[in-house]
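What follows is part of the complex, with its chains left where they were.
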Amino acid sequence: MKMVIAIIKPFKLDEVREALAEVGVTGMTVCEVKGFGRQKGHTELYRGAEYVVDFVPKVRLEVALQATQVDQAVEAISRAAGTGKIGDGKIFVMNLEHVVRIRTGETDRDAL
Amino acid sequence: MKRLSTLVLGCLVLAAGPVHAATAALDTGNTAWMLTSTALVLFMTLPGLALFYGGLVRTRNVLSILMQCFAITAVVSLMWLIGLYSLAFTSGGAWNALLGGGGRILFSGMGRATMGPNGVPEVLFAMYQMTFAIITPALIIGGYAERVRFSSMLVFSVLWTALVYTPVCHWVWGGGFLQQKGLLDYAGGTVVHITAGVASLVAALTLGARKGFPRQSMAPHNMTMTVTGAGMLWVGWFGFNAGSALAADGAASMALAVTHISAATGALTWMFLEWWRFGKPSVLGIVTGMVAGLGTITPAAGSVGPGGALLVGLSAGVVCFLMTQLIKRVWAIDDSLDVFPVHGVGGVLGTLMAGLLCSPSLGVFSGMGMASQNHSIVEQLSVQLQGVGVTLAYTAVITWVVIKATSWLTGPMRVQGDQETEGLDLVLHEERGYDL
């Protein structure tokens, strides 16, 4: 199994969720984060003074899935989250050794 | 010129002026309005100004601002009761040009039946004035926000209110030398806004800038809080300016009108300047312009007409906007919440414009006339200039002295570097603003 972590633009969340659902992934965990990267935040006005805000609000998705689903999922996220503009985000894939569904005690494949 | 009364040992004597005569008989209408105005001006500080300022700082310091507003309100109230009212508003005898006397210490001699101006009980007049004495040191908070030690802030506010606010108040409203000269300051251009603005600037310079200023963005942590406070300030300012008529009459009504017009004009002016200059109009901009309009009309609220108020609001928007940029960006002074460019500069501007736009011969921009002692606009303007100059100079010097005295009494007014980074709320008050 793999853990796919995606950092995306907040307003793309709904589209990404739907795209993932289409490739059969329905569970995920989402967290609001701040991103630092090439994309700089907006210029903030403060009573006539301007400041560059150096962080950008992003959303972090954590999706556990079977190894065989990874390519499709990465593809789906890429498609749905992409705007072609800087700051679209990144996808990270890590190895996932073990999964348990708390309610039933099912493990691994069955727990997803 | 609004408050003509010097109170001598419990009996009211007119110092000068035709508008409001002290009368023995209770006027329930005037009293009703002064009760309301007292509530409105307190509302400006709590929660108005507290929210306005509180929203502008970073999350970790929001409670420190609210705490400072509350503590100043409480401590100044007691000082006013104990002696400051007496020093500000009774006759100081031979020294009356400079300071009042001791006849009203602990409000002594004021009963329910003791009348003040316009059939308003004197105790109510004293309480109304108390709310002005409260908000003035509270305005200064903006200069040293996010880095001051609470204990030092408390000592500073006590000393400053006694040594700066009270004498200036006496000079202008309590029968002192500026009132005698015929200075037009309806609701506190010199007494409130110039003193607070200058003190804030001096404090900002003496304490130094916040860590990270001006490189780092210190954006408001909660603009909705600031806007809420701004709305309360606008509403409460009706008590501040229209209440300064000390009566529910045409003067109060006109003061309310010009106050509102100047606020609206200041707000729009700032908004359009920002829009034109930076491409987008911001909420912070429009509310700052509104406060600038309100601060600037304050000394002029009894002198100008609706047309004049348009000019006052317009100038407030333009001048305060430029000064904010000059001080923050060009001079890089961390008067953190812009008290000097908004209130100080607005106070100067408004006091001078009051001397000009009071003239009854300006057509649609005509005002209510000069103070009786001054016969020409030139004379009136020179009085206004003196008022501004004296207040500026006196406040600057004494505030500096008070800061030195405070540091000597309490240790450095500023928290340590780490504490500043961690935030005053946890470090000084062991509390956090939000746990959502």
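In order of appearance the chains are A and B, and numbering begins at 1 in each one.
In this section, a residue touches a chain if its C-beta (ideal position, glycine included) is under 8 Å from a C-beta of that chain, and two chains touch if they have at least 3 such contacts.
Keep in mind it's a predicted model, so treat the numbers as computed, not measured.
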{"item": "Copies per chain type across the entire complex", "value": "A x3, B x3"}
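Basically, only the chains that are shown with their structure count from here on.
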{"item": "Centre-of-Cα separation between chain B and chain A, whole angstrom", "value": "51"}
{"item": "Chain B-facing residues of chain A, complex", "value": "44-53"}
{"item": "Of chain B, residues touching chain A in the complex", "value": "214, 216-220, 274, 277-278, 280, 282, 284-285, 288, 321, 324-325, 328-329, 338"}
